[in-house]
Every structure is written in structure tokens, then in C-alpha cells.
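Note that one protein chain of the assembly has been removed; the remaining protein chains are unaltered in position.
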Amino acid sequence: MLRYAFARILGAIPTLLLVIAIAFLMVHAAPGGPFDSERVLPPDIKENIERAYHLDETLPQQFYRYIKGVVRGDLGPSYRYRDFSVSELIAGAIPVTMRIGALAILLALIVGISAGLIAALRRNTVLDRLVTGIAMIGISVPVFVFAPLMVLVFAVTLKWLPASYTGSDGADRLLLPVIALAMPQIAFIARLTRASLIDVMNSDYVRTAKAQGLKTLSIVRYHAFRPAMLPLISYLGPAFAAVLTGSVVVEHVFGVPGVGRFLITASANRDYTLVLGITVFYAAMVVFLNLVVDLLYAFVDPRVRTR
Amino acid sequence: MTTSTHIKRFSARGLLPAWFFLALLLVACGDSGPPSVQESVLRRGNGAEPESLDMHNAISTEAGDVQRDLGEGLLGFSPTGELRAAAAERWVISDDGLEYTFSLRPEARWSNGEPVTAADFVYSFRRLVDPATAALYLISVTNIENADKIIAGELSPGALGVAAVSTHEFRIRLNSPVPYFLSLLTHPSTFPLHRASVERLGDEHLRAGNLVSNGAYKLQERQVGSHVELVRNEYYWDNENTKIDRVVHYVTPEPMAELNRFRAGELDMTRTIPPESFVQMKDERPDEVRTSPSLAVYYYGFNLTKPSFRDNPKLRQALSMAIDRETIADEVMGRGETAAYGWVPDGTANYQPRRFSYADMSRKERHHTARQLYREAGFGENNPLTIEVRFNTSNVHQRIAASVQAMWKEVLGIGTVLINEEFHVLLANVEQKDITQVFRLNWSGEYNDAHTFLSMFESDNPSNLTAYQSVEYDSLMDRAAAQTDPDRRKVFLAEAEGLLLNDHPAIPIYFYVNKSMVSKRVQGWGDNVLNYHYSQHLSLAAEE
Amino acid sequence: MALLDVENLTIRYAGSASPAVENLSFALARGESLGIVGESGSGKTQAALAIMGLLPANAKISGSVRFDDAELIGAGAAVLNQYRARRIAMVFQDPMAALNPYVRIGDQLRRILLEHKLCAADEASARTLLMLKKVGLPDPERQYRAFPHQLSGGMRQRVMIGAALLGEPDVLIADEPTTALDVTVQAQILYLLRQLRAETKAALLLITHDLGVIAGNCERMFVMDRGEMLEEGTTRQVFATPDSDKMRALLTNAPTLSAIGMSGALPEGGDPVLDISELSVSFSEGRLRGRERLLAVRPISLTIQKAETVAVVGESGSGKTSLARAIVGLIPIDSGRVTFLGKQLPAAVSRRRHDSRRDLQMVFQDPLASLNPAMRVSSIVGEPLRVHESGRKNHAALVEAMLEQVGLAPELSQRYPHELSGGQAQRVAIARALILKPKVVICDEAVAALDGTVRSEILLLLQAAQQRTGLSIIFITHDLAVVRQISHRVLVMYMGRLCELAANNALFGRPRHPYTRALLNAVPSPDPNAEPANAPLPGEVSSLLRPPAGCPFHPRCQHAVGACSASVPEPAAYGGTIVACHRATELDLRY
Partner (left out) sequence: MSALSSLVRHARSSRAVTVCATMLLVIAMISLIGPLISNHSYFAADFDNRMLAPTMTGGHFFGTDELGRDLLARTLSGIRVTLLVAVIASLVSLGIGVLYGAVAGYIGGRVDGFMMRIVDGLYALPFIFFVILLMVAFGRSMLLILIAIGAINWLDMARIVRGQTISLKQRAFVDAARLIGVSTRGIIFRHITPNLLGVVVVYMTLAIPQAILMESFLSFLGLGIQAPQTSLGALVSDGVSQMEQASWLLVIPAVALAVILLCFNFLGDGLRDLVDPKGNT
């Protein structure tokens, strides 16, 4: 297993290089530079700045410089937030994004799996219809509609919760962003769990367990739960990706000082290094999370593990 | 035999509590308790992330507001925008207008207790022009002796025309007289720097705990994307008049989210009010909506490198006349924006703005004249014109462009293609002057003087994006620059603006307005054109 | 008094015209063994599931199932769970599917004990181990921690039986318990069932399609067809004097080794059509821990004459299917030659010339899988014509004639495969294989998926084609009775190697290889008077990745001597028979 994980991490290096190269080309191909504004800089000043940030070098030189830095763990200075290096900016924002993302995934798993289990075990009852109905709506209403509505109701009108992440120091500031981020995932996971458990409950080995006189709860617990979770584990990869994507919107709406919010402003500002840094960071996250998912899958499915 | 422990770990029963535990753990970690309630805390919605706290690296108004709380220049503004003494208690200007000698307050102290001296100013000014600093904003110092040569790398920073005459006497020599020079010295780029900490710590000097500042506040904490927190600088010379103990500048890039935070009671003041909500706020919280004229103009510029516009002033005028500025300012915007019939906004110091010749025409008359000019320019029903308008992506610009499109269609029968572009793409296209025909941009005054608006049309000004070339205009501007007498200077400037309005290199549409939600708790707020609101001038009423 | 009493049991499904089970009544006394025989779709499994309360929710059940005078039909899960495991237990057909692949064997069994509180919680593991030992699992401590996929089919079925017996039930229902298994393993499992039953005195309800299995294991039996019971009686009685046509048909079509073989029908010294010389095949296995070679076929030679049928027989892992696929060029070969009509064929089918492709055809095991679900019968059968005789115009007529030849009504030609029965689908596949009038057809388990009567019809069809056109057939099968019925010569394979190659009568009359002998012994005879094999061949096939040194069969061979583990025996001729055994000359394996 360890060797496998190591091989996977090694295998990710070309992927990451490719990501960097594509992102590098794209940000540099985009018209405009980081220091443009409607107040056009006099040539002397512009020259000084470009020299200070090595923007006067050729693209290959800049790329080489960048890669050299990345290898040493240096993602370069931010062109926009000049007090900080990109590493500092990302390092400061990661905990926030990670915490909200992890909580959202957890919430989605807890609520989604529970709802899915209930719906599957009470198939074709009112409860089942309720869960599937809400889940359907959950995947059909975009986060950017849902999130501001929650702010309006719970923060502005009812004043129960802060309207923004920085509006409070307590854990309550996490609630709305986490719910907004988790919402579509809850819906997906509930649907997936329901379908998967129904499928497993129709399997031959569950029939065997029934023939052995096991109660439904025992069957779910000892026989059906684990295999029913396998499709879910496969979905975790896309779910992580979806949560990362969703974090862009959620951080935007709730003013969360996370990584996702940087991306849009950074690309709008032509903050080349920050855009690259975030892209690299996200790519590394995706690679890492997919590895975790695969290992988890192997852990749960003995047929994969013991091959 | 330990046969099944392995599986048990993964059973449903084992897993659920683990989740909850993990969830609690994640929620619980890293949250500090609420701040003490005794002190007076001002929570400012500050818009986008201030890009830097380095006085020489920042350019945005967001950074400026934080920097004006942190540092203090030779001069400052009163809440209502009058220039007044700050770090300098008085100054002497030589008769030729070239030499300024400032007497610093002997009681002024840095936040570490050291005195603020003329050497600190010298160090700061030299650092600003040093090419190695790579500063973006040098307008405040470009007229100082040798500044341009230093920036170009021809002279060393030591050659700059600044000097510490004595510990508390600071002298500046200019290349040429600049009547508004004193107002430039309110800009954070001219604030003094604590040389020892800057040189010792490098970029680290900007970190909380390291930053030594001379303003009413010092840096307590900075979290990128979240907030900049300032606390009272006990050593500040005017500390006893500082009412607010702690100022938090929250990062609020989204106007709608910022407003919601204000409504939820999380902010005491906002940077702006989103256009969609302005009327609603005016209804619901009329006392808390603050608006004032702003030194900024919203305009459509022509690319005058293209003969179709360059050689066709009548067309340009017709296009300008066909726009109903009141409709756009009052209906489409409706936040107190004023129709722009001239280039320089009302409220600009020492200046009487000029207006278009057709400013007072009736709408009908104006449209009629516009059609006539349009025909004279060689267009008409048989030879209709199609124009491309470029603007940067935003709801507001989209709405205005759609309005202008409708007006040009209605009055002149012109077909307009609207092209929205990402801001930097728009800038690149406008600067290239190749595919661009008509573009939307705005110009905001950098200092309270008509010069900041009019200089951008000088032939050699890099910000002259219309490529307007007029020898007459340039010479009027030169003559104004050479004038030390404010009244005579004003005449030249006005004449230049008149020429500009006659030539229509650009169509001013409306003058911006400063608009903020300001809580009833906040006292001492004054409206001013520059939209500067020093925290040290504000105080908070006790909760009722 | 009957322990289990089924009365007027009727099972219907919505949307299906005829009931799955209709008015079924029978009784099972304590300690008795009762067999239910019937072909697929006869309703025998449905009846068993009804007894266990395992029918799906959309089944409509009427009638009564009483166990110890308690009514089970309509009883809630809580009531049923009082009976399941502790009073009635069930063994299912496919142990791979019936065991949970995600849970260790030991835990699956232990759970039964814990759920029913059959013993103290701390004893459960020990009890489970004991049961695993009892059902003959080698190294039970290790198997306790194993997952089902790590066990062989036979071992899995042993585990299933162990699971069923944990609760010491009064009735054991076994639904086709050996159908998915190889014949020697089947013999082991049936032997185990007999042993355990003798010990536990549990009654047995044995469901099977195989009269041989019934004959040796059940005192009483009844016959089901289309949901109805046709006749009932003691096994001897029913076999001796069948009342129903169905039973008679079953008996006639029951493959039996004692039938007269096909030998002698083939003229001696006919032209060799296909010559296979030293053909070997291997696959690479494993992804991460270095590649291993799975040696599927070790060098094998075989010559087929015109109009000859050669059966290739062996259990799973014998390499018979790989041999067939290598001959037609579907899989790459390691070494060897395939010579067809005197010309050596390229190894891969894509390299072969058009005419050799049309002369060498194959019929596959699963008839449905071998037909493109998106094509109509007429296009499927006509496709060879389209490829090979695009010049000719009368394709439709040829297809129609071919369909008629394989006994399919013309109106079926517009159907899609999923609209056909298994037998019809296999006829379509045969029609496709025969339409170009090939010289050789290779049938890979072509009748394994079919019921007895349909199976006989298909075999007759192939024989008819052989007589008509002089077709040569290589018949790959695991079923010795089929071999006995249709082949001229037989090749017995074990772990990719030739054991014995002999004429039909020679092989069945005087097997020379101990494995051949064991195979013949293992086939259950459809004769209630015959003594069932009580000393089945022990052990299972070794791993192909790590074959034993020497003769691959020696670990299971009761005749093995030192030489057998030392070197691989070379095939050698003894009379007309080729045998690969060190002791071929000394052993007399005749009946």
C-alpha cells in the first residue's frame, strides 16, 4: 500500500508540472499586466516595477525561475498583495478553506448518508419521497441562489447568525457557509446512498443474511453498509472537487478569507504568481484527495486490497 | 483471537460518533473569545483587500484609508475636507513657489515612542523615488527636484530635492511651482517611515508587532482577506482627542455582502452601497445613507487614432448630445450621481467648472441639434453608422451601455454593438488603440485640483487614452502650470476645459458620488469630495 | 407428523400471465431427504424461497407453509427470524454471490451465532472455527480471516453449508448446491452433505435439475414443471416407473456415462483437417507486485479429422477454453503451430486469410452474450455472408434456409436476441457459425447453459450438421455425459496439460490416467440403485501461477509415487491412447 501511495505521488509530479505550465501560459497569454490601471504608468516607473518583478525577462526565463522556486517551496511574491509572498497568502487562507470544506463534506456525509439510509430502508414511503424530493431540489438550486437567501433570512432578518465569516469570532460564523457548501453534496450523497443501499439490499448475499435470520438493522450494519458505501467513496473524489469549486462561490458570498476567493480577484488583478500558486495548490489537493479516496476504497473493498 | 477488530472499526456504529467528534474538533479549534466590551471599537467595511500597508507600495483607496489611520503626513484633511496641518505644525513657501519648509511638531512620536524627525521624511521621500522600491504611485513627488532623473535611474536617490534642515525642519525643493503641492502631501506615499525598522526588517517591517507608525493608530493584527485591525497609538501627539480605541477595517469586496453585514449589525460603516439596494436603503434607513459628490467622472472615450472619429468632431458632438445624462444619472444610477456636462466635477477646489454649450438646451432641442450634426457628419438613414462600445464587465456598465445604445438608436438611428470585456482586457485594447472605437472608463481625481482631470488630455500624458492631440490645449496647460497666481491659473485651466468640451475627445456622462452606509452610532462623520474619513475624527455614541 | 407442510402454495407475479408456482403441496418429515427436480423456470427455487419467506415484495403468495404447525406465510420478519437459521436453513446455488464479499468468512458465520444468541459472545469465534473445521476447510484459522474471493468455489460452498448448519436446523434447504461447481468438487460437496446429515439428522430439501444428484441423495422426490408438481414418490419408484412425460423426457435426456458412445462411426485414416502442434498459452497476471505468468495451456498437440468430433474435457483451470480460443486466434499463443488443411495459420485471427476464417468457426458458451443485442436475428445470421460473399445477392434466402435448418421459425428472423429463449439464441449462434459451411466448428461449452431437453436437441443439431457436411467439431466441455454422447475422441486436460487422449469407448471403458478415473467416478449416476461415490477425489486444483513440481495432478492423486513429484510425465502412446502418467503401465483403472 505504501509503495502504491508513493508511486502515485511520484506519478502526480508530471501532472502538476503540466498544470503549472498550462496555467503559466494562460495567465501570461491573458491581455494586460498586473500593474495596469486607467492611470497609465509613465514608462520609467513601469520599467522599474517590471525589473523588480523580473517581468522584463523572457517567458522561458520567468518559467524557469518560477519552477526553480516551486521546487524549493517558494511560490514567489504576490504582485498585488505586495506585503506577502504567495506561500504566505495561501498558507494563511488554507486553514479557513480546509476547515469549511472538511466540515461541509462531513456534514454532507452525515446528513446525506443518514437520509439516504432512511429513504432506502423505508422505500416508497412518504419519508422516502420526502428525502428524494428534497434531494432533487437540492441538486437543482444553484448555491449562489441558496447562499444569499440564507444570509437574508438568518442574518439580516432574523439576526440569528452572522452574515459573514468575519462577522463573529465563534463557531456560528461557520454555520451558513458550511451549510451552503454542503447542500448540493447532501443531496447527491443522499441519492447515491439510497440507490446504492437499495441495490445492495437486493443482492444475493443480503438474501443469504436474511435466510440466516438476521434483523434488518443487523443486515445493514454488518453486511450492507460497507458495500453500500463503495459508490460513495468513489464519489468522494468528485465531491471534493465540487466542494473546492463551490468554495469559490461560498467564500464570495460569505466573505470567507479562504483560498477560493483569492482566485477570482487574483486572476482579475493579473496576479500571476498568486493565480499559479492557487492553481498548483488546488491541483495538488485534488491529486492528494484522489489518492486518499483510492486508498480508502482499497481499505473498504477487500477484493481490491488483497489482490 | 483478534479476528474482527479490523472490521469493527469500520462499522456504521463506530463511524458515526467519529464523524461527530471530528466535526466538533474542527469547529472548536482556533476560535478565540469575543473582545472586551469596554473599549470603543469601530468596524469599517473597507471594500477590497488593501493590497499593501507599505506607504510606497499601495495605490488603492482601500489601502489609503488604512494608511491614513496608521500614518500621518505633513498635512491632512479635516472631516469636511479642508486642508490642515498634521505632522507639520506650520510651513513656509518661498516666493517662487519652489521651496517648502515645514516645521514638524516636536511632540510627534512614533508608535515605539521615538520622536518623528525631518530625517524620517527625508528617508521616506528618497525611498519612494528609488527605482529599487518599484513604487507605483509617484505623482506626489514627481515635481520635486531631480525626482524624474532618479526614477529614470540617472541619479541616485540622495540627489532628491529634500533635506532635513534641522531635526524638526524639513525642506522640499520643486522643479517648477505646483499650486496644489500641499494637498499632495496628504497622500500616504509622502508619510514618514521609521527608517530603523524598515531597514532592519525589510518586508517584515509591515507585520503586526513590527510596524512602527506615526499616526493615531498602530497595527494590531492583519488577516489577509479578512481584516486589518488597528489599536490606539498611545504615543500619538493628539492621542487625547482620539476617541476610538480600536478600528477594524474589514475586507468586503462584495457590495451586496457588505450591505448585508451592515444590516446584520456587523459593520458600522460601508465603503459603498450597491445600486440595486440604494432606493431601499434610502427608504428603510434614510439617516444612515450618506452621499456626497465625488471627484470622479464616468466617461465614454473615443479612439482618436482612427480617422472615423478623429476627423469627425461633429459626429462626436452628436453622439454626446444624444445621451440623456439626467436619465442615466437619476434613473439608471439613482444614487445621487450628477449628470456630467463638463469634465471637471463640481466641488473641485479653486475652480469654476465649465459646461457644454448645449448643457442648458431642452431635450428636444438637443436631440434636434444632434441629428443635424449627425447628418452634417455625413450619416443618416441611408448611411447609418454602427459603433462598437467596449466596457468592462459589470452590471452597472452593462446597464449604462444598454441605455446609451437605446438613446443613440432613438435619437440618431445608430446601431451599437456592446462588447463587455474583463477590465484588464479592456485596458489593453484601449491602450493599443487598434480595435477600440468607443470605450468606457472613469477618471478619479488624485488630488483636489482641476489639474488632475485636465492633465490627462495633454498630448504626452501616458493616461491620455483617447490620443487627443491639441497644441492649443497643451500650451494652455503649460501656461497654467507656470502660473503661481491661483486666479490667473484658474483662467487658463478653465479655458483648457472649454477647448476640451468643444472638441469632444471623450463624452463625460456622470460625476460619481461617494455613498456609504454609516451607522447612527458613528459621530463626527463629515462629507467630503475625496471620501477620506480618518478614524481619529470619528467617535461612537453610547448604545441606547 | 410432517415437520414442514406445504399446502396449495401458489406464487404469482404481477405482469406475468401464469403463476410461478401453482397449488404446490408436499410434506417433509423429520430427518427425511426430499428432492425437487425440474428444469429452469419450473418454480422449484420459488417454492424454496417462499418457505424461507424470502420472496420479493411484488410476489403474491397464497396457500400455506407450516413448520412445526406454525404458519410461515404472512408471518412477520420477527417471527420468521425465530425459524431461520435455528429451524430451517438454506444453502444457495452460487456461493460467490451468496457470501458477502466485503466481510471475512469467520465474521459472517460468527454473526449468525451472535444474532440468535446461540452461544455466549466469547465462544462465538471458537464455535465458528469448529464449524469451519467440520465442513472440511483446510487451515480453518486462516480461512476464518479470509474474504470469500480468496477461497475456491468448493471452499465457499463448504462455508455456506457451515453457515447453514451453525444453528443446528431441523431442515436444510439446498438449492442447486453444486451446479456452479466442478464435477470432482461436486462429489466432495455431496459427500459432505451426506456425512453431515448422518451426523445432525437434519431433514434435507434438495433442489436440482440433475437427476444424478437426486438419485444418490434423496429418499423421496417430486418433479416440477411450469410451477406445478407432476408426480411424487420414492426416488426409486419415480425413476423406475415415471408417470409423467416430463420425467420420462428428463430420464431420456439425462446424460449418462453408461450410454453407448460414438466410436466406430468414424472411418479410420481420414484426412486431418486441423493439426495443432505443441500449442501453449499463458497470460500475465498481477499489476503491482511484478508480473507473473499464468500458464494456461502447456504444449499440447492434437489432430482432428474430417467429420470427427473431438471432445476436450476438464474442470475449471484445465485450459480447455484457452486452447479453443488460441486455435481460432482470439488470444495470442506462446508457441506452437496451428495447421489447417496443410497450411500453417497465423496465430492472430486478424492476420488470417479470409477463406481460413470462413472455414474455422466457433460457438460460444453463453448464447445471448454471443449475439449482438443491437442486431436482428436475420442480420446476425447474415453477417458472415455480408463479409464473405458480398457479391452474392440471395442472402435473405440463404439466411432463411439456414434458420430452417437449425429449427427456427422464419418469423423469428426479425427479433432481437433478448426476445429469444436460450435454446433459440444458441440455434441462432449455430446458424451463424454454419452458414458459410465451415470445415471445423469449435464449440466452447456450447450447451452448458441449457436445460437437459434443449441440450439434447442442440447436440443432435450439431451431429446432423456433421453428417450432412462432414463438419469436424472440437467440443469443449466439462460434462462427461455430453462427451460420452457425442465425441469420437476425448482429450482430458488438467492444469493446462494433456492427461489422456483416447477414443470414446477406450476412455470410458479403460481410463488410463488416474485423473480420468477420478472424473468418471465423480459423475453422479442417474440411478437410485447405484452406490454414490463415497471416496471423492480429495483436494482442489493447484494455483496455475505456482503449479506443483512434477505431474500437476500428483497432489491429489492416490496413486502418486516419488517420481510423480520429481518430473512431468511425457505423453506416451498405449494402444490407441495417449497418456501422460508415470505409472500408466502399472495402473489398472478399469471398473
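As written, the chain order gives the labels A, B and C, with residue 1 at the start of each chain.
Operating definition for what follows: a contact is a pair of C-beta atoms (placed from the backbone, for glycine too) under 8 Å apart; a residue touches a chain by one contact, two chains touch by 3 or more.
Just so it is clear, the structure is predicted and the values come from calculations on it, not from any experiment.
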Omitted chain's touching partners, listed by label: A, B, C
From B:78, B:176 or B:280, residue that would touch the chain that is not displayed: B:280
Chain not shown: contacting residue from C:120, C:330, C:460 or C:545: C:330
Touch with the omitted chain, as defined above, among A:52, A:91, A:106 or A:286: A:286
Sole residue of C:388, C:437, C:510 or C:559 that reaches the chain not shown, by the stated touch rule: C:388
Chain C residues that touch the omitted chain in the full complex: 325, 328, 330, 349-350, 354, 357-358, 360-362, 364-366, 369-376, 383-384, 387-388, 416, 429, 432
Residues from chain B at the interface with the omitted partner, ascending: 256, 274, 276-277, 279-280, 327, 331-332, 393-395, 398-399, 402-403, 405-406, 418-422, 425
Chain not shown, touching residues in chain A: 11-12, 14-16, 18-19, 22-23, 26-27, 29-31, 136-137, 139-142, 144-145, 148-149, 152, 195-196, 199, 231, 237, 241, 244-245, 248-249, 252, 263-264, 267-268, 275, 278-279, 282-283, 286-287, 290
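In this section, only the chains that are shown with their structure count from here on.
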Centre distance in Å when chain A and chain C are each reduced to the mean of their C-alpha atoms: 51
Gap in Å, rounded to a whole number, between the CA centres of chain B and chain A: 35
Chain C: positions in contact with at least two other chains: 103-104, 107
Multi-partner residues of chain B (each touching 2 or more other chains): none
Residues of chain C defined as touching chain A within the complex: 52-54, 77, 80-86, 89-90, 92, 94, 97-104, 107-108, 111-112, 115-116, 147, 149-150, 160, 163, 167, 287-288
Touching residues (chain side chain A, partner chain B) in the complex: 30-33, 35-45, 48-49, 51-53, 80-84, 89, 92-93, 95-96, 99, 102-103, 106-107, 109-110, 148, 151-152, 155-156, 159, 162-171, 174, 220-222, 225-226, 252-258, 261-262, 265, 268, 270, 299-300
List of chain B residues in touch with chain A within their complex: 10-13, 16, 19-20, 22-23, 26-28, 30-35, 48-49, 51-54, 57, 59, 131-136, 138, 148, 151-153, 203, 206, 223-227, 250-254, 256-257, 260-261, 263-266, 422-425, 427-429, 431, 441-443, 446, 462-463, 465
